[in-house]
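With one protein chain removed, the remaining protein chains of the complex are shown where they sit.
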Amino acid sequence: MAMTAWRRWRRKVHEILELGSDAHPAAYVVNGFIVVLIVLNAIAFAAETVGDLAVRYGPWFRASTVFSVLVFTVEYALRVWSAVEIPVLSRMPPARARAIFATRPIMIIDLLAFAPWYVQWLIPVDLRVLRLLRVVRLFKLARFSPALQTLLRVFQDEYRALLGALLVMLILLLFASTGVYFLERDAQPDAFGSIPAASWWALSTLTTVGYGDVVPVTPWGKVLGGVVMVLGVGMFALPVAIIATGFSQESMRHQFVATWSMVARVPVFANMSRVEIADITKLLETRSVDPGVPIVRAGDAGDGMYILASGEALLALGDDRTLTLREGDLFGQMALLERRRHEHDVIATTHCRVYMLDGRALGRLSRRYPDLRERLSLAAASQNAVGETAT
Amino acid sequence: MAMTAWRRWRRKVHEILELGSDAHPAAYVVNGFIVVLIVLNAIAFAAETVGDLAVRYGPWFRASTVFSVLVFTVEYALRVWSAVEIPVLSRMPPARARAIFATRPIMIIDLLAFAPWYVQWLIPVDLRVLRLLRVVRLFKLARFSPALQTLLRVFQDEYRALLGALLVMLILLLFASTGVYFLERDAQPDAFGSIPAASWWALSTLTTVGYGDVVPVTPWGKVLGGVVMVLGVGMFALPVAIIATGFSQESMRHQFVATWSMVARVPVFANMSRVEIADITKLLETRSVDPGVPIVRAGDAGDGMYILASGEALLALGDDRTLTLREGDLFGQMALLERRRHEHDVIATTHCRVYMLDGRALGRLSRRYPDLRERLSLAAASQNAVGETAT
Amino acid sequence: MAMTAWRRWRRKVHEILELGSDAHPAAYVVNGFIVVLIVLNAIAFAAETVGDLAVRYGPWFRASTVFSVLVFTVEYALRVWSAVEIPVLSRMPPARARAIFATRPIMIIDLLAFAPWYVQWLIPVDLRVLRLLRVVRLFKLARFSPALQTLLRVFQDEYRALLGALLVMLILLLFASTGVYFLERDAQPDAFGSIPAASWWALSTLTTVGYGDVVPVTPWGKVLGGVVMVLGVGMFALPVAIIATGFSQESMRHQFVATWSMVARVPVFANMSRVEIADITKLLETRSVDPGVPIVRAGDAGDGMYILASGEALLALGDDRTLTLREGDLFGQMALLERRRHEHDVIATTHCRVYMLDGRALGRLSRRYPDLRERLSLAAASQNAVGETAT
Partner (left out) sequence: MAMTAWRRWRRKVHEILELGSDAHPAAYVVNGFIVVLIVLNAIAFAAETVGDLAVRYGPWFRASTVFSVLVFTVEYALRVWSAVEIPVLSRMPPARARAIFATRPIMIIDLLAFAPWYVQWLIPVDLRVLRLLRVVRLFKLARFSPALQTLLRVFQDEYRALLGALLVMLILLLFASTGVYFLERDAQPDAFGSIPAASWWALSTLTTVGYGDVVPVTPWGKVLGGVVMVLGVGMFALPVAIIATGFSQESMRHQFVATWSMVARVPVFANMSRVEIADITKLLETRSVDPGVPIVRAGDAGDGMYILASGEALLALGDDRTLTLREGDLFGQMALLERRRHEHDVIATTHCRVYMLDGRALGRLSRRYPDLRERLSLAAASQNAVGETAT
């Protein structure tokens, strides 16, 4: 059926463009290509303004502009088209799903990255404004840097405090400008002849930029200058303090979310709700294990249940048979459940991070979720009939 | 009775001016108007000093000055008049209440924002000082930015450490000035001819402003310059470290206070003291729930009592009837109290933040406050006879 | 007996100079006088280098120098003489005690503040070096700013990491200097003719001072300049991060020490060791109470024992009699020990900070220190026979 092939393609496009390299290996190539194109655009945009280069490579610049506009257009169209594959939107009528999708901030940036180019053919528009809009293309990079998104979220969370810091700066700026205006206007009427003029010096001092094109020359002007410099150092502290506090909170939240997603992927916890998985996440302890070091040792008391967070480990079965454990694998739960000793060694083969749930925490959890113990036993039995159950 | 109408008006003025938009919707308009006026004043103040603008728009500037002075006067009078509505002051004789109110720092700033203008008619005063005092109006903004108040509180808490940092800077400044004075005074007698003169360079280097109008030229002068630069970078670290530490503590305290006020508004806790509510606040856990996700699921063990901190949730009653829960609503307590399973789903409809009090914490609380359990049951029964009690 | 009067004087001098205003009110005056003298010295030192002032006020400057040297000499002599009153040193032979005391870093600074002035009469010495040593007097201020001492301790704790940051800066500096030397030496042989010469520009850029007296002019020189600027911003982050981390740890430690000293002053805990008091300190919770708010309410269950950390509270006895509680007072312990309800209200009259020890924590403590319960009961009975025991 043609329809199904169509859908399969849409699915694939969605995986490549929206889900990224985890979902489809081609995403590496496509994302890389778009990132390179954005960067080249920025370089071309800047280079075009250099007289010599503009004369020599003019046609190339124009061709590259057309090319990237086309690519961005296709990319945008494909994203909108495949948007109906997004789980949250998949139940709506396609037109509405796409309309909702197109109003996402990142999609509006994508639209602004190429749309102005088309507008110039329809209505006469100031080319300078058009050129400025090309800078917007750089914002498309936000999609490809999760760290940048974290930073933006910090700005968003702390914008009230940052505005407060800006207000402090404005108040200081007005004071500094007024003061220096009164002290220096007679000595240097050009540079300090009015408060707006004086604020150029005041701001460049408060921000510790200090061009030095305008500098107070009277003794009292210099004393005020010294005070403004010291206030400037204090001013610096405010945004740093605000963003550092926000960032360290965001960073903790991020770690929690990372652990959470790891736990959510463990089959045993598959049919639990988000809130329940968050409960479990809170109870986990993290351990770091070097290669060659045993995580669980045969004969030790079953003190905890383990999830391999990263790295690889080896479960040593009796007669030289081994089982390789990978990211997301669960082990050690049977010894804990049956209150007996571990029967097999589990040895880290690479550097591993392991989440551990100790007996007391498991007790609390199974009181809340009475079928958890049963599910853990079943998992141990079915998942790896080979021998993992025996640890 | 005329007296009562008078009082009703006073109440309304108090709500608008002091309590803000939570208490009376008109506060939005009034606050917005005052903020705009303050900002316009600052702009007019700066613009007036520009020769051209002063000539052209002189009358406008003077008119705007008179207008804002009048507005600030009326605002001040109304604030003082309605101050007797403030709970703490309401039991005193009105004159004393108003006198106490007028000595609050923020009220003194309000007074300084317009009073000097009147003074000039009474006694001849230097106009320059008068003009400088107009900058004080900008401080009135502090009233409208809670973030700014937080920042000021941080400065207040950490002022000892900041003074220590200032002392470090002064010591370094004296050393740098003395050093460069000995090294450069022969080469550049104008710029480094005395220690006070040399300190202009030293301070602009220590604060990393670096105007470059004066720069050491001898080899040893440059070596000292390099050392001072590096010390400057270190100096920067002190205020940042101090304020960042203070801000992150203030931020935690702020979160506690926010939760506390939320808890204080829950009817069940209404007649508890501040300290008791703080006790409860400490025991709460915060959870973040995405829309569509169940917070409580029918059939789960009653493991906790929930307060909706933000967002909206839906309590699904049996036969398609639902109940909408809003900020401050309590749910899930009956299952916890009667040690049974939840009977109904509660599903987040928007992004929700939920405070949760688990069984162990409730146990500790009810040992301290023996009538709490009873109050919780009563609340559940009376508050929402529709069915919330059943969760 | 003359000997005893002598000793009484020595004790008084010790209290004023070493223990400060807590021990003797005259310390305020003496400390204030010394601080003012130090500051005036610094100002005189700088002013003396200004030609005009030196000519006009020369004799005054010389007189003030002699005067402060005399004061500092007397102060030093008195400190050394009264050092035998320090508990740790009081058991040694006086000569040895004073010798040990004189080697404390702060005493060496005190010595350096005046000794060089005497040396010039004995041996001919370069007056310039002598003058530089006068700057040392400013360090005497360290004695009077506890915040400064905290900052110095942070530097001390983190000096390894700060040296590491300095090393990073030196490596970047050498790279930047070498790079700009190769790129710019042909264009600007004066400023970039050798690596040491180029390092002047490199350092002023890396520290973001940016004088602008020397600036790269070739295109590649400017590209390198841009990279160095960005590295400079990164470089700034290192000392800030190190000192911020150190300061926030020091600040927590400081809070612990403050609470500890409060606990150590409560009579009940008087004969406990430092380690034991630290144990108790760890178990305390802090509460902030506004004036007029009850801390303990008659009829509430006895859930904790309280120590008033700051502020004043009122214990309301039956028939309009009240008892004022002050800093360090203990209350509420009897209800906790006898597992009954509080019999009297305790209401904060000013803003109070209260340390609370709850039942569970007291349980743990009395298991460790079996006689604690008895001591608490005795304290309650004897300390305030008036009625505090009844709370």
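As written, the chain order gives the labels A, B and C, with residue 1 at the start of each chain.
As a working rule, a residue touches a chain if its C-beta (ideal position, glycine included) is under 8 Å from a C-beta of that chain, and two chains touch if they have at least 3 such contacts.
If you're wondering where the values come from, they're calculated on a predicted model, not measured in any experiment.
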I'd like to know which visible chains would be in contact with the absent chain if the whole complex were considered.
A, B, C
Which of C:Ile106, C:Ile171, C:Ala187 or C:Leu378 sits in contact with the chain that's absent?
C:Ile171
Touch with the omitted chain, as defined above, among A:Ala27, A:Val71, A:Met92 or A:Leu166:
A:Leu166
Touching the absent chain in the whole complex: find that residue among A:Thr65, A:Thr150, A:Thr349 or A:Ser377.
A:Thr150
Quick one: which of A:Ala27, A:Leu40, A:Leu112 or A:Leu141 touches the chain that's been left out?
A:Leu141
Contact footprint on subunit B, counting only the chain that is left out:
208-212, 240, 244
Would you write out the residues of subunit A that touch the absent chain, in ascending order?
42, 45-47, 49-51, 128, 131-132, 135, 138-139, 141, 145-151, 154, 162, 166, 169, 199-200, 203-204, 207-213, 235-236, 239-240, 242-244, 246-248, 251, 287, 289-290, 292-295, 297, 301, 303
Subunit C residues touching the omitted chain (full complex)
160-165, 167-168, 170-171, 174-175, 177-179, 181-182, 193-197, 199, 205, 208-212, 215, 222, 225-226, 229-230, 232-234, 236-238, 240-242, 244-245, 248, 273-275, 278, 367-370
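Just so it is clear, only the chains that are shown with their structure count from here on.
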Setting subunit A aside with everything else in place, what contact-connected groups do the chains form?
one piece
Just send me the rotation angle from a CA overlay of subunit A on subunit B, rounded to the nearest 5 degrees.
90
Between subunit A and subunit C, what is the gap in Å from one C-alpha centre to the other?
41
Mind pulling the subunit A residues that touch 2 or more other chains?
208-212, 240, 244
